[in-house]
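In what follows, a structure is listed as structure tokens, so that the remarks can point back to it.
Removed from the display is one protein chain of the complex; every other protein chain stays in position.
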Amino acid sequence: MSMTLANQQRIKIFSLLSPAYLWLTVAIFLPLSAMFYFSFLSDVPFGQKEWFYSTENYQAFFQTTTYAKLLWKSIKLGLMVTGCAVLVGFPCAYVLAKSIQGRSREALFLLVILPFWSNSLVRIFSWAIVLRGNGVLEIALNTILPFEVDVNLMFSTPAIVIGLVHSYLPYVILTSYLALQAIDDNLIDAARSMGANKLTILWRIILPLSLPGLLAGAVLIFVPVVGSFMEPRILGGRVGTYFGTVIEDQFVAVFNWPLGAALSFILLAVVLIILAVASPILRRAQT
Amino acid sequence: MAEVSVKNVTKKFGNFTALDDVSMEFPDGGFFALLGPSGSGKTTLLRTIAGFLFADSGSIHIGNKSVDLIPVEKREIGMMFQNYALFPNMTIADNVGFGLRVRKVSSDEERRRIGEALELVQLSTLGDRKPHQLSGGQRQRVALARAIVTNPRVLLLDEPLSALDKSLRVDMQVELKRIQHEIGITTIFVTHDQEEALTLSDKIGILREGRMIQSGPPRSVYNNPVDRFTAEFLGDANIVAENDGNGRLNVSGNPSIKIPKGAETASALAVRPESLSISATEPKQEGLSKVHGRLVQRMFAGAMSTCIVQCGSHTYKMVARDQDVPNLSEGENIWLSWKSAQTIVIP
Amino acid sequence: MAEVSVKNVTKKFGNFTALDDVSMEFPDGGFFALLGPSGSGKTTLLRTIAGFLFADSGSIHIGNKSVDLIPVEKREIGMMFQNYALFPNMTIADNVGFGLRVRKVSSDEERRRIGEALELVQLSTLGDRKPHQLSGGQRQRVALARAIVTNPRVLLLDEPLSALDKSLRVDMQVELKRIQHEIGITTIFVTHDQEEALTLSDKIGILREGRMIQSGPPRSVYNNPVDRFTAEFLGDANIVAENDGNGRLNVSGNPSIKIPKGAETASALAVRPESLSISATEPKQEGLSKVHGRLVQRMFAGAMSTCIVQCGSHTYKMVARDQDVPNLSEGENIWLSWKSAQTIVIP
Amino acid sequence: MSGVLLTRLGKLWLLSILFFLYAPILVMAFMSFNASQYYQLPFEFSLKWYEKLALNTEILDAATRSIAIAIVTTVVATVLGTAASVALFRFEFRGKRFLQVMLFPPIAIPWLITGTAMLIFFFGIGLGRGTPSVIIGHVALAIPYVIVVVSARLATFDATLEEAARSLGANAWTVTRRVTFPWIVPGIIAGALFAFAVSFDQFVISYFLSEPGDSTLPVLIYTSIRKGFTPEINAISTIIISVSMVVMLIAARFSNFGGER
Partner (left out) sequence: DEIRVLNWQGYGTDLDWSVASFAESSGHTVIHEYFNSEQEMLTKLRTNPGAYDVVLINAAFTPQAQSEGLIGPIDVSMVGNLADIPANMSENVDLNAGGSLHGVPWTWGLTSFAVNTNEFKELPTSIEVFWNSDYAGKVSIRDDALEAVQFAAIATGQDINDIKDLDAVKAKLTALMPQIKTYWGSENDWNQFMAAGDLEVATFWSGSASRSMAAGLPVQFIVPQEGAIGWLDGLSIPTSSTKKDAAHAFINWMIDPEFYVKWAADGAPASANSKAAAALPDDAFNKRVLGDAEVVARVQFQRPVSTENREAYLALWQELKAAQ
């Protein structure tokens, strides 16, 4: 009976969605489709090079264990970085949303994102200065501590994790903040009146209610970290070879685009599968 | 299970004083009603007792011990919020069971007690729904069930039955009374329903603009209001005489209104609508105060009817069962009378 | 300003039927009350009239035109929500002024009308506050002011006064009546307060489990309930006789209960608590039905007192003004009687 | 009291995290005042990098261009992204899950690949390189971030508020502007800040799509790696961060977007 009302709604949805998705189509989906097409070619079809269709690029992934090993390493890195960022960032967001009031909250809200505005390369090189032996961290610790310590975190997995957590922390802080700040304080009061301690309230009330925000943040971290290459390369040194760096090599150094594209689509597929498997579990956790 | 006392509590929001030197005793195991106009500080008082708000001065004692340093979750209270505060992410059963799970009750026992509580509020079939799938009154009942299921020492209820229809409300009142009686929970509840306050409670407290104006057993507050506000707020009151400002009562030149002994300097005299009798002719008995007037309106309101009578510049309201009101029509000249003992002296 | 009619509306949530073939007419400019137990579909019906929910079948007409294809914002309604739905980011004045600004009212006029509306709900001084700084009753009044300030054609109020104390509620009732009268807004309100429904409305509708059981002028519904549920829901009812299942009324072997003519096959007979008289001795007048019993409890409830009387297996409830009840003590043997004309026949 | 203690601890935690977030920024600023070209310690104060920067029109031009592109990107991406998230979150329709999943490729596929793909595609359709292409690319990369962040906020919106507004006669646009929008402002602002960051720090897309001679700051920085980028880069970064910080703090002073309930 609400034919036209439904139609009106359809028009509304369409007009809200189409600009963004059209834009994405032109600038991302179509180019990526071209890339997807390339991933089935033997060589890029430019100049006078010869090429033919093949799935050899995808086969390459399975021919050696190198790629699978690196992909697994990247996923582990993604989980580790996401985990650290959530553990570090969520409490932060909570304090920001619930303990800080008034103007200073707005200011802190902005300050959290601001580091993001610096160039990532400059930021990572700065981390290098901090983390290396005889670097800022070691000097600072030695001036504070009464005994000599020797900190050289540079070129190690911890260095990569620190650099990546730093780069992506604002995502989880802000998305969690957005969700936390919307929780009605009365709910927390109600739980307290029933004798719930802080931990129970966190676990049973705050976490489930802020889960949409927390998850958005986690996804925004996990997904790019799995494909990251710059931070591992610069901060990881010898151990900094990941799936992302291999893809980068294909594009920047070796210029085997078809293989690079194939590897990225494998990466995308794996990431989507992980998200698809995780989402029902998480949705159940929310209730 | 524990007596509650509120001692000289003052609470400000910014420079607005929501509670102003409020004191009241709530003896162990009693049933207490807080009344007051909208915005008078009832919720604020409950929240202070619960421990969500910290008094600017004064203190709260529960079971003879100051709880000023004890956080909410250790006070062993059950609280029902005016806006319910149901957990939107949990089912009804989980909402009700929250307090039990916190107390690490065995899961059998938990299930049993959730079942009982839902039964009590007549929602047994809705345990699996989420709060947003319930009607207003259903939500209110879930909140009530949630507050009582843990058998707290003190039960604080903020308008627990306001969204319920009369028959359900009566059922709930009976249950609340039963629980309070059986387990002896000290219960403090805020209500706008005077009948509820008067019939259920052992003691009522009347708040106005953050001050506790009067407290005591319902009948005594009803019959001996300390001021005109209370007289008019709790029940209804026809003011029949007012102090003329020179310390003498002014009965508007109506000598047939008898001023009780010792009340000559009271601030006002009042009579309750239900104390009035209406008659077409002047009643002749001894000891009656009476006024002459015109029946302006007769209104049907179910069990009771209301008559509005205009007597000079005063408008009187009288209530009675329809069958107890003589057959008079609007516009007729009539007499209102009352036993002088029923005149309320407002000091 | 416009008549509303609800025609055979059915609404389901999943497989739960919230409204089941509901029809009701709300003539132009009237004041209508919807009553029903908690969860009976009152809010659902209001929301369907407003246009937030689409009926699964049936249709809604406003001003003789079907509005099924007209979106909420074009229906020119004013709606007050059971949970208020105040805009948290706006001040009280902005909340109230929202509908005006949408209508592009000049800012002078806007200010004036916001002022008036806030005055009406007695919140003039709080215009600058945010909703979270108000008490429950204050929020409710803001919601009310917001719904009426735009002078809509139809006003839909979901328990508009439930959080208000009696005197404020009476004030608001008077104002609502005045506005409805002056501007002629068709007003439909949900209430749990029977007195409110009976005194204010031109017509009431009683919902139960999604069905409209009875509708009509208050007095007629009160005096001629169509079934036992209505009899007991609206007001109170003592069931004095029930059908024995063979099509004959069973007066529990009490021959002094007179069965009205033609009521021999009715499903039950009832009498309202306020119809009863109580006496220590058997009343001898003609035309009275009567029962003998024991006064179990006498309860003070302000204007009215309630007596509970046990008569064999039946429990009777009687209400009257304290002064109209003879001086009897609990436990005494007494007679209850009523004029046979006051026996309610439930068909 | 334990509550107070916990609150204190919480604030302390927040402060340490802020310190963590700013540690490299501080080092970056610190090094811009250090004389050594190779970021060698010990520290030796010098303003020479700022002096050099003042003469380096290439860096200054690139910085200005980057800021301009980032602002345009932020505005466009925020508007489009917010609109889309409103549609995705407030309505039910077929294909919704698909559209939501489609937000992941731009985030998941390394920018390098996306950038290359764009380059090829834009050449294919004859758009070629240049600032318009750069902006198209930046906006596209920023949109998913805006949508994800704004949606996180929308998830907490109480739909009866919209109903209330509609009952008062507000049309869809007014409802959005006056009721929905104020509630999601914090999300929109966060989304906009991310969009700005995505664009302002976007090296790959700009690298592929900008025309020779008008590269952006990140491109300049990235390509100067080979030769060695000098503390001049730190100097310009320090200036940009300080200025943004001042602007933001002023904005925070005069506006209220942290959300309120």
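To keep things simple, chains are lettered A, B, C and D as they appear, and every chain counts its residues starting from 1.
In this section, a residue touches a chain if its C-beta (ideal position, glycine included) is under 8 Å from a C-beta of that chain, and two chains touch if they have at least 3 such contacts.
Computed from a predicted structure; not experimentally measured.
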| item | value |
| --- | --- |
| Displayed chains contacting the withheld chain | A, D |
| Touch with the omitted chain, as defined above, among D:91, D:104 or D:123 | D:123 |
| Absent-chain interface as seen on chain D, which is shown | 36-40, 119-120, 123, 129, 212-213, 223-229 |
| Residues of chain A (touch criterion as defined above) contacting the omitted chain | 44, 46-49, 64, 66, 69-70, 125, 128-129, 132-135, 154-155, 233-234, 236-241, 246, 249, 252-255 |
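As a working rule, only the chains that are shown with their structure count from here on.
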| item | value |
| --- | --- |
| Separation of chain A from chain C, taking each centre as the mean of its C-alpha atoms, in whole Å | 57 |
| Separation of mean Cα positions, chain D and chain A [Å, integer] | 15 |
| Residues within chain D bordering two or more other chains | 172, 261 |
| Per-residue multi-chain contacts in chain B, two or more chains | 71, 83 |
| Chain D-touching residues of chain C, taken from the complex the two chains share | 50, 52, 71-74, 76-79, 81, 83, 85-90, 98-99, 102-103, 130, 132, 146-147, 150, 156 |
| Sites on chain A touched by chain D in the complex | 9-10, 12-13, 16-17, 19-21, 23-24, 26-32, 34-35, 88-89, 91-92, 94-96, 99-100, 103, 105-127, 129-130, 134-136, 139, 166, 169-171, 173-175, 177-179, 181-185, 198, 212-213, 216-217, 219-220, 223-224, 226-229, 244, 247-248, 251-252, 257, 260-261, 264-265, 267-268, 271-272, 275 |
| Chain A-touching residues of chain D, taken from the complex the two chains share | 6-7, 10-11, 13-14, 17-18, 20-25, 27-28, 31, 39, 41, 80-81, 83-84, 86-88, 91, 93, 99, 101-102, 104-110, 112-114, 116-118, 120-122, 124, 136-137, 139-141, 143-145, 147-149, 151-153, 155-157, 172, 186-187, 189-190, 193-194, 196-197, 200-201, 203, 217-218, 221-222, 225, 233-234, 237, 240-241, 244-245, 248-249, 251-253, 255-259, 261 |
